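A protein chain is absent from this complex, but the other protein chains hold their places.
Now for subunit A:
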Amino acid sequence: MEDTVMRATLVNAEKFVGVANGALKMAARDVRVFYGESEALHGVDLDIYENEVLAFIGPSGCGKSTFLRCLNRMNDTIDGCRVTGRIELDGEDIYDRSLDVVLLRARVGMVFQKPNPFPKSIYENIAYGPRLHGLASGRAELDDIVERSLQRAGLWEEVKDRLEQPGTGLSGGQQQRLCIARAIAVSPEVILMDEPCSALDPIATAKVEQLITELSETYTIVIVTHNMQQAARVSRRTAFFHLGNLVEVDDTTKIFTSPSDGRTEDYITGRFG
């Protein structure tokens, strides 16, 4: 029975398109992910528009992280993980053989659930990406990138006097903003965030949320969250995943007030998940 419901939503996939007004940034069509033999995502179609904040919600294990990792091919690093279907970035297939993963990941950056600064100095943490991609031609330019990234991440005032100290010595919230700054430093176009606030306290969370809102002026942001309020606060559109299916995606206000699928309503009102 559930299967027919799912099929019905997939048939209506077109209705996902066109709700947003920016240009199309990324598009996923019939994306399936297999971990070994088991299929974790059962054909996801989703469009992501420029400069929007798109939130992924859904019960644990429904495939939010899995789909997010497809978007910059981080799934390639997992043994036995296989992705089928098509994902485009600016009209280009990112799973195409001719595409360089390294460049893709520079364009589609990622912030992880647990802050993961490198065991290096704060400065080196930020400078890491620009150095890899040769974004700075000299020390002065690098200094400049580091400062700008930290400023954008709202961390500059707190760390400007201790750039040489290890990044691991910062508080959890500061570490997460450091990781965001690190991602920004390579000037990506899309930033993927997998539950970026789940290890943070409410104040640090508020700071990161404000940061996300500011960043959305420049970047396209996709954020996974278990916190409905957070999704409501930061995102313009929300996608609801359930058991490896994308159930529906719509304006955040619509999802939270009058979802079109019963499962979404059940989840939002706390009946499962």
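Operating definition for what follows: contacts are C-beta pairs under 8 Å (C-beta built on N, C-alpha and C of every residue); 3 or more make two chains touch, one makes a residue touch a chain; residues count from 1.
Please note the rule applied: contacts and distances are computed from a predicted model.
Q: Looking at UniProt, which of "RNA polymerase sigma factor", "Spermidine/putrescine import ATP-binding protein PotA", "Phosphate transport system permease protein" or "Carbon-monoxide dehydrogenase medium subunit" names the chain we cannot see?
A: Listed in its UniProt record, the absent chain's protein name reads "Phosphate transport system permease protein".
Q: Out of A:Ile122, A:Val186, A:Val247 or A:Ile268, which residue would touch the omitted chain in the full complex?
A: A:Val186
Q: Touch as defined at the start, partner being the missing chain; which of A:Asp79, A:Asp161 or A:Glu217 qualifies?
A: A:Asp79
Q: Could I get the residues of subunit A that touch the absent chain, sorted low to high?
A: Those residues of subunit A that touch the unshown chain are 72, 74, 77, 79, 102-106, 109-110, 112, 114, 116-120, 128-129, 132-133, 179, 182-183, 186.
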